[in-house]
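Removed from the display is one protein chain of the complex; every other protein chain stays in position.
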């Protein structure tokens, strides 16, 4: 089958990730992907429990949001047979994203990025593959965002900051200038990091934490000012 | 008198609410309304005390910002005799807003919304009547904003969040995905609410509070992490 470069597969099927990006992506999405040989079994009642929103999609009968949902650990090969050679990996866990990105690259799948029209990128920023810039995110002058990073809505990364692969930054987080965030770290909602700090690989910054000192790898901090509350024993980063 | 659908009355006359929206509303405002039979008696000296701004309007001699100020508990009937059949209620208290919205609806007054040009609304959001989206506010994918809600400048409501009637959200507050905010709750400046939480009816979230657990109805929380500091005895919600 001939390739249709325009069409894109989204790897993931959660409403706040793949579902959300699908709603505004400026490229035609043809498939969703569940990167496992076991199809997702989502109980519609349990999935909606505790949710107030009236509209919430879940995968059903091999489809998600009206499109085919491919369930396979070997999804890149399946996409290629469908003539799809572009994908965007939208899994919640940073290491999961990097694993699937590596798989896609090995299979010759091109990884695209997603940038909402309301995101702002300042001059000389460097943006890697498979980076998602959600609505109203802000990337500063000469900031560097590596592959597989998700910058959520309203989060801002100021000048000369470097965000390594697989990092996830939640809504409204604020990183001042010259901040370095290590691989697969996670910055939760509304956290604040002052300038020139280093956040280690796999570190977790709690929601609303005010970080005024470096954070060692694999450490969880929270509070104002942020203090270590946990060493993360099982981090894969 | 024949109706002029284009003209709008703003219910309220405070500078940071009705005065502010008047400054950028993209519809022609013909009247302000004080929803009481007693005209407001504002002492110009006291009103400006402690304010540094050089320009600050107050109602004087039945006018506000150069327009007639109607003082009547039965303002919808008066507007109808003036040929005005559209209004926007801009009172600071959520229950006061809902009371006047109900009065307007009963009188056949259409309630309009106000959306600043710099606000961002993501796909599939549902926005009710008499909702104000101030400058740089952000409404997420499939978020639902009910009637009479005010979302202040720079505040962001992420995907699938539901904001019930009469809620007031102050500048810069950040609500992550799948948050439910009950009727007439108030979220103060810069508060942060993580995903999937429920904020009860009439709850008050203090400025800068970092909310990481559900908040019961009628409860005030503050701090990082947010903790209850008060039960609100007189809430009308």
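In this document, chain identifiers A and B correspond to the written order of the chains, with residue numbering beginning at 1 in each.
Operating definition for what follows: contacts are C-beta pairs under 8 Å (C-beta built on N, C-alpha and C of every residue); 3 or more make two chains touch, one makes a residue touch a chain.
What you see is a predicted model, and the numbers here were worked out from it, not measured in a lab.
In the complete complex, the residue from A:114, A:138 or A:184 that touches the missing chain is A:138. Touch with the chain that is not drawn comes from one residue among A:9, A:192 or A:221, which is A:192. Interface note for the absent chain: among B:148, B:190 or B:217, the touching residue is B:190. Across the interface with the omitted chain, subunit A contributes residues 120, 122-124, 126, 136, 138, 140-144, 156, 158-162, 174, 176-178, 180, 192-196, 198, 210, 212, 224-225.
The chain not shown here touches subunit B at positions 15-16, 19-20, 23-24, 50-56, 118, 135-136, 152-154, 170-172, 188-190, 207-208, 210, 222-224.
By our rule, only the chains that are shown with their structure count from here on.
Note: centroid distance subunit A to subunit B, computed from Cα atoms, is 34 Å.
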